[in-house]
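This structure is in structure tokens; I'll ask about it shortly.
In this view, the complex is presented without one of its protein chains, the others remaining in place.
Naming follows writing order (A, B and C), and every chain is counted from residue 1.
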Amino acid sequence: MTQKSKQVGSFREAVQDIPDGATIAFGGFAMPGVPFNLIQALLEHGARRLTLIGNTTGGAQQPRMPDMGMLVENGQVKKVVCAFTASTRPTDVLPFTKYYESGEVDAELVPQGTLAERLRAAGAGIPAFYTPTAVGTELAEGRETRVIDGREYLLEYALPLDYAFIRATRADTFGNLQFHRSQRNFAPVMATAARVTIAEVDEDILPAGAIDPDQVHTPGIFVHRLVKVPPPPNGLWPTRRQERRR
Amino acid sequence: MTQKSKQVGSFREAVQDIPDGATIAFGGFAMPGVPFNLIQALLEHGARRLTLIGNTTGGAQQPRMPDMGMLVENGQVKKVVCAFTASTRPTDVLPFTKYYESGEVDAELVPQGTLAERLRAAGAGIPAFYTPTAVGTELAEGRETRVIDGREYLLEYALPLDYAFIRATRADTFGNLQFHRSQRNFAPVMATAARVTIAEVDEDILPAGAIDPDQVHTPGIFVHRLVKVPPPPNGLWPTRRQERRR
Amino acid sequence: MSGSANGLTRQQMADRIAFEFQDGWIVNLGVGIPTMCSNTDIGDRDITYHSENGVIGYGPIAPAGEEDLNLVNAGGQNVTLRPGAAVVHHADSFGIIRGGRIDVTVMGAYEVACNGDFANWKITGQKGGGIGGAMDLAACAKRVFIIMEQITRSGAPRLVAQCALPVTARRVVKLVATNYGLFEPTGDGFRLREIAPGITLDEVRATVGCKLTVPDNLPQVRLANQ
Partner (left out) sequence: MSGSANGLTRQQMADRIAFEFQDGWIVNLGVGIPTMCSNTDIGDRDITYHSENGVIGYGPIAPAGEEDLNLVNAGGQNVTLRPGAAVVHHADSFGIIRGGRIDVTVMGAYEVACNGDFANWKITGQKGGGIGGAMDLAACAKRVFIIMEQITRSGAPRLVAQCALPVTARRVVKLVATNYGLFEPTGDGFRLREIAPGITLDEVRATVGCKLTVPDNLPQVRLANQ
């Protein structure tokens, strides 16, 4: 049994087959777990009419790192699916907002837990499920609900992906991944939901067998391409957080 | 912030509050992960009219270890919910079968993946979900189905628990658990589905902080009582497998 | 931002809410003032702080220079972990929330209505909004506590008869701390439980947009753990 390594040589190579119209999710919650280098490569690659999925559209922090909003600014995006399509601070206008308000880009606003569960459902072969979240709100208007044991629930559908871009701390050649602390966030469920998962990895790729099978966070069967993140300035790394000026 | 240890001194103490009529799940798939010692304590405790949930009713292997079937034989069980309520080998009659055939005990037969997902749903606040499993079979007769994107799915409901009995390899005083290899199986989802989770633990209970937070399999917030399994013969441990005589 | 010009400071509002936390609770703190609850001294009560991103059992903000850049709370601040912490992924983290394991979620809000509705994700006229985990938490936590200023920048009440903004969840708020005092929605109004030092009852009455019930012996807001 000859295992081939899933490591590829560059971020450019990792994203080169992404077609126009693809649905791509980006891991990350605040700085940890954002695949900065893969997003940068996608900006350079230029695929268009993308549907992008992630927690936020980005742009709320300084220094600004590659984010969904930059792909929007670059004219590559048809639609975003996020838990934040605007800031909750009235004075804080996201870079994404003007494209959304002008109608150039569409957006679907999804509660964060529902977003995570829709991705998990897609990966787990569950086409739809019921959730108490958002019942009685504007998001539930006109939507199908169901009363179960006296409580009202909203029907939500799986959210399958063409690609997941994620960042991990450690990987072996088979694609088994480990995340450090809150770097994990959406990555494991996005990996299960995607046809193709591409991971940028902080540390050198290890031989298969170097990670304890009990301690694998995302099994390699869900991971298709690995790229080692080079040290700065060639690779992009999380930085200390500074609040965005407002 | 003073953390109290969740360790209790005996299996008897761990199960002493279990009332008649409780719904209890047992972890385990074949030998690994079966909470033999807690099941033994429940046999001695004597609670009745129990609804028991697990992969099988037991009794298919020698040497026979404490299992659901023994609680049935002991007159403590109202109903079981399992992925096996009979053997698939016509010649292999389970101890449970005569109680089921005589009507003394009720049973609900659930595909194993649906069983795991119903437990996971209960723990994750999902009251119901759709699955492709069992569509077109006897199990779907008279049940609600739904066509989504051209495929037919069956509606399944969450399966909440009063108690989960599980076995782990390692625990800290806060209840964080690690499992070794396939000992894990149903335990993590049962722990999330239960009001009260009781874990029997192979190794000495560690101080909080001794388990790397990235490597916790079941977070302590889901675990309420821990009992260290004593060495044999006082504690019950998995043995090498022998096929049951038939 | 500075503290309120009137009544309680931001930290005092957070403190007052934190005093309500009971031993053994699992607590989720929203972005902004709520995160300050974890700074409050509540004695030897054992609290597990949960963050939407899957961190269970975080501790204080990390000292400058000692941050783990892969470890943040819901507000994106680099935090520390306390012994017994665990990390799960996002779907499991919201499983904890929807599964009813969170004893209290503390959030900011634009408005709270007397029936327990509240609004904190969308501003009038805005396209889009910022829901984050608020709808999951509000719908599923055992208790929702709100911390907000008593009035808007333009002086309008935030404690209202019914929400003008799109709600986050309905009939869920149990307790509200503002810079003017501590309030409970009663269905048809608010009950003032405690009043902030330096704030008069008339000032409170003038800034609540619906019926207000005031007990005979109105205590001042408690500002120390007891």
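In this section, contacts are C-beta pairs under 8 Å (C-beta built on N, C-alpha and C of every residue); 3 or more make two chains touch, one makes a residue touch a chain.
Treat the numbers as computed from the prediction; the structure is a model and nothing was measured.
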Can you pull out the displayed chains that the omitted chain is in contact with? A, B
Per the whole complex, from B:9, B:90, B:150 or B:231 the residue touching the absent chain is B:90
Given A:19, A:46, A:90 or A:213, the one touching the chain that is not displayed: A:213
Looking at the whole complex, which of B:39, B:119, B:161 or B:236 touches the chain that is not displayed? B:119
For a quick check of understanding: of B:24, B:107 or B:128, which residue touches the chain that isn't displayed? B:107
The missing chain sits against chain B at residues 29-33, 55, 61, 83-88, 90, 97, 100-101, 107, 109-114, 116-117, 119-120, 131-139, 169, 179-189, 217, 237-241
Where does chain A touch the missing chain, residue by residue? 1-4, 120, 122-126, 172-174, 176, 192, 207-209, 213-214, 216, 219-222
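Just so we're on the same page, only the chains that are shown with their structure count from here on.
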Given the touch definition stated above, what is the smallest step count connecting chain A to chain B? 1
Which of B-C and A-C has more C-beta contact pairs: A-C
Just curious, how far off is chain C from chain A if you go by their C-alpha centres, in Å? 28
Shared interface positions of chain B, touching two or more other chains: 124-126, 213-214
Hey, what residues on chain C touch two or more of the other chains? 81, 87-88, 91, 94-95, 97-98, 140
